[in-house]
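In this view, the complex is presented without one of its protein chains, the others remaining in place.
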Amino acid sequence: MAFRAAVAGASGYAGGEVLRLLLGHPEIEIGALTGGSNAGSALGALQPHLLPLADRILQPTTPEVLAGHDVVFLALPHGQSAAVAAALGEDVLVVDCAADFRLRDPADWERFYGSPHAGTWPYGLPELPGHRDALKGTKRIAVPGCYPTAVSLALFPAYAAGLAEPEAVVVAASGTSGAGKAAKPHLLGSEVMGSMSPYGVGGVHRHTPEMVQNLGAVAGERITVSFTPTLAPMSRGILATCTAKARPGTTAAAVRAAYADALAGEPFARLLPEGQWPATSAVYGSNAALVQVALDETAGRIVAISAIDNLTKGTAGGAVQSMNLALGLPEGLGLSQIGVAP
Amino acid sequence: MAFRAAVAGASGYAGGEVLRLLLGHPEIEIGALTGGSNAGSALGALQPHLLPLADRILQPTTPEVLAGHDVVFLALPHGQSAAVAAALGEDVLVVDCAADFRLRDPADWERFYGSPHAGTWPYGLPELPGHRDALKGTKRIAVPGCYPTAVSLALFPAYAAGLAEPEAVVVAASGTSGAGKAAKPHLLGSEVMGSMSPYGVGGVHRHTPEMVQNLGAVAGERITVSFTPTLAPMSRGILATCTAKARPGTTAAAVRAAYADALAGEPFARLLPEGQWPATSAVYGSNAALVQVALDETAGRIVAISAIDNLTKGTAGGAVQSMNLALGLPEGLGLSQIGVAP
Amino acid sequence: MAFRAAVAGASGYAGGEVLRLLLGHPEIEIGALTGGSNAGSALGALQPHLLPLADRILQPTTPEVLAGHDVVFLALPHGQSAAVAAALGEDVLVVDCAADFRLRDPADWERFYGSPHAGTWPYGLPELPGHRDALKGTKRIAVPGCYPTAVSLALFPAYAAGLAEPEAVVVAASGTSGAGKAAKPHLLGSEVMGSMSPYGVGGVHRHTPEMVQNLGAVAGERITVSFTPTLAPMSRGILATCTAKARPGTTAAAVRAAYADALAGEPFARLLPEGQWPATSAVYGSNAALVQVALDETAGRIVAISAIDNLTKGTAGGAVQSMNLALGLPEGLGLSQIGVAP
Partner (left out) sequence: MAFRAAVAGASGYAGGEVLRLLLGHPEIEIGALTGGSNAGSALGALQPHLLPLADRILQPTTPEVLAGHDVVFLALPHGQSAAVAAALGEDVLVVDCAADFRLRDPADWERFYGSPHAGTWPYGLPELPGHRDALKGTKRIAVPGCYPTAVSLALFPAYAAGLAEPEAVVVAASGTSGAGKAAKPHLLGSEVMGSMSPYGVGGVHRHTPEMVQNLGAVAGERITVSFTPTLAPMSRGILATCTAKARPGTTAAAVRAAYADALAGEPFARLLPEGQWPATSAVYGSNAALVQVALDETAGRIVAISAIDNLTKGTAGGAVQSMNLALGLPEGLGLSQIGVAP
């Protein structure tokens, strides 16, 4: 195996998913695993699904522990990545699963995160126009947020083709793993099973400026996104229902052609055959994003829907896909288009 | 008990929920129960949660069986209600849980249901302006669809106050009981658990014209609704996320005041305190609709969200509430504002 | 309303369910509601399903707050009930939902709970032989544990009729609400959805001696119970699969007759018709226990299965049923045999 990778934050959901994928990656040897309050524990007690690593002991997240690796994945709470990355050499590939380096506009960062902006790194969504090349050979990757991944893949074809007005409306349902592993009462199984609930309503969710940034860049103009996230009674998956007013004269055929064109050749973003709509179950554990689109001629809106696994394509899979590009490996190495279903 | 009620279609989900509520209604005696292919079976084998009726045998759905009741609930597939109702006397209160008599415009009916229009009955959503009075003393009630109930209650205050542009965008998540009890592969537990999926996308869902009719009447102008329903991994509940562009000059305070005003005094449609958002778990088995609203000032949209139990407020509870008005009983008799949670 | 009731621990799952039932009880007025760390909060933020109490503010759990009520429900962590009860007068009916006063043998208590034994109160399972009379007029009630309720109702008929050997084997699946509302990582929705897991294996679960006590009293001899609880991906419900070797000569007819006899006339413990097995969905929110039994002639074992709602019949419903007996009210007042399904 050609490269050695460390994972900081190995006890959480993002870190666990990174490890699940790296265990199947033919060119990656798994090095140090670190945790915060879980340092000293065996991984088997925290991530019992990762049997081959059950006996590995979590180390503290220090520069010494993370030194000596070719790749370091950061699956840490927002705001901690800059300090850790600074302590690593410039020749180490740092893949940040947190939000710290995603936004270009410091004002956006400060408004939504309330702390000084750390900077901007190449953005790990290769399917977005221009991003694949920027990832090749880079030593720093900002892994996109799970919602922005789903929403950007669903809507960028419409904006790239100039078919949609610059005011998108998005409602997305996410599995609970998106909220992380910290125990909070509203995330208890008793609370979430059998229930749908919204949160971060009214334009305040932190992923909103990331969507605006992605889609605005493709559209070439300022756009707005009305974004409402909801919590669904499932562990994994995001279903993003995205609509935008169609520009005058837009036809269903033109919409379909734009999507077929934009997603042509993408291994992990797939336009479904007409009449088939994406379900999150079909991408469970898979790195694929499934997309479908329709034109509602009565309401005059393009309706694009995507399904991803928030932990795979939405986090760790996107991270590994971008890592492959950065390391000069085949983009899909160690990643699967196949879901675990039913 | 003052009135005797029959339920046609007692083996399905809507019929079962009507019976669950009638069993707790102090003025209703339960008379004949009918089924289609299940005629001859004991109700206990089909609706094991209705213990007091376990030994009742389903009869065929015929005029003779349904004769002699003060109230007849029809929980039949769309298209069958007109014939059954015609065979009942004009002095019998007929409460139709199907779509047959909901739409005013025959063209809407024919476009979405593909058969001749049967007519229009008083519409069983008392919270909508003007509807409560129309239900008092009526002998015919068209019970609203579950999605139109949730969406109309979430958006009518904005339209009544003239705050919203006439183009609504709605994404709603429903529990699987909304799809009924007929066994279809995509409704199997193995398929729906752990999965979110859309259906009826692009303006084709049959509940769309009903929303347009309700909100347009309140707005006093023609409106459009871009409606996307999704199937959520839960048995019951609808969470409707409804947005509309705010008219120029609209303030958050004006929005809140409009909602507080429109829902003031309603026992079964409640504006939550600021900062609290509705979850479907809070209305499990309850006749309450919980509503909350925000103004997204960046995107310029009003975001209104409602949660209902699709079988209670969305079907059988709305039916009983309207029946109470028709019979001159207290509107909330036999109905609860209290959910079963967690 | 004739009686005034306080609930200590109103923010938890047991306390919430007590309130849900009391809100529908015609002879109970709801008085003080207390919480621990939640004192000072509005109940609506903690129990959003209890709409009529949304504006009630939780008070601290002190003798002063709890004074002046006819009935006080204690839904507190184990070990706190004795001190609170001592501060209330002897003429106040105290209904303890914790384990403190359930066990008769101090050695059992000390072995499983590790603290000094507080005493023994009349046990709130009226269906068990001899218990109904002991509850009439009492001022102190120990509400049974949820598992012992399910298991005792499933197995006592076999032991009462002398049909079973004194070595029972029980495997029970419980919804997650049985583990309470304290946020722990293994109870997160992400962890429990899609997963079955055991806990307290090998005879160490605290409900074991309670089952042994109940069934041994009925059998008239010392029995053992091998009890394995499992956590199921649902909020509510217990399905208890209970087996015991049949005594020589036992016939299927004798087993059925014993169960029909033991449960005859019980409003809340029902033997299902032959061929119908209990599901927890049928008792969701209901106070009924559904029971079915079979004789496995090859293995020589009686297999008895019960389904209850752990929060209703297993906690708050059993508490209210016993309270009714203690207050001289009809035993089923305010309680329902009807589940919320599907």
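As written, the chains take the letters A, B and C, and residue 1 is the first residue of each chain.
Note that in this section a residue touches a chain if its C-beta (ideal position, glycine included) is under 8 Å from a C-beta of that chain, and two chains touch if they have at least 3 such contacts.
Source: prediction; values computed, not measured.
Chemist: I'd like to know which visible chains would be in contact with the absent chain if the whole complex were considered.
Modeler: A, B, C
Chemist: Which of A:79, A:300 or A:342 sits in contact with the chain that's absent?
Modeler: Residue touching the chain left out of view: A:342.
Chemist: Using the document's definition of touch, tell me which of C:126, C:278 or C:314 contacts the absent chain.
Modeler: C:278
Chemist: Can you work out which residue in C:20, C:236 or C:270 touches the chain that's missing from view?
Modeler: Counting the whole complex, the residue in contact with the absent chain is C:236.
Chemist: Mind listing the chain A residues that contact the chain we can't see here?
Modeler: Contacting residues on chain A, toward the hidden partner: 13, 16, 20, 23-24, 42, 44-45, 47-52, 54, 177, 181, 193-194, 235-236, 270, 272-273, 276, 279, 281-286, 288, 290, 336-342.
Chemist: Touching residues of chain B against the unshown chain: what are they?
Modeler: Looking at chain B, the ones touching the missing chain are residues 13, 175-177, 179, 181, 183-185, 187-194, 233-235.
Chemist: Tell me which stretches of chain C touch the chain missing from the display.
Modeler: Within chain C, the residues touching the omitted chain are 167, 169, 171, 173, 175, 188, 190-191, 193-199, 201-203, 208, 224-228, 230, 232-237, 239, 241, 243, 245, 277-281, 284, 292, 294-301, 303, 305, 307, 342.
As a working rule, only the chains that are shown with their structure count from here on.
Chemist: Chain B-chain C contact: same residues or different, taking over half shared as same?
Modeler: Same, since over half the interface numbering is common to both chains.
Chemist: As a quick test, compute the distance in whole Å between the mean CA positions of chain A and chain C.
Modeler: 45
Chemist: Can you give the whole-Å distance between the Cα centres of chain B and chain C?
Modeler: Centres of chain B and chain C (C-alpha means) sit 35 Å apart.
Chemist: Do you know which chain A residues sit against two or more other chains?
Modeler: 175, 188, 190-191, 193-194, 233-235
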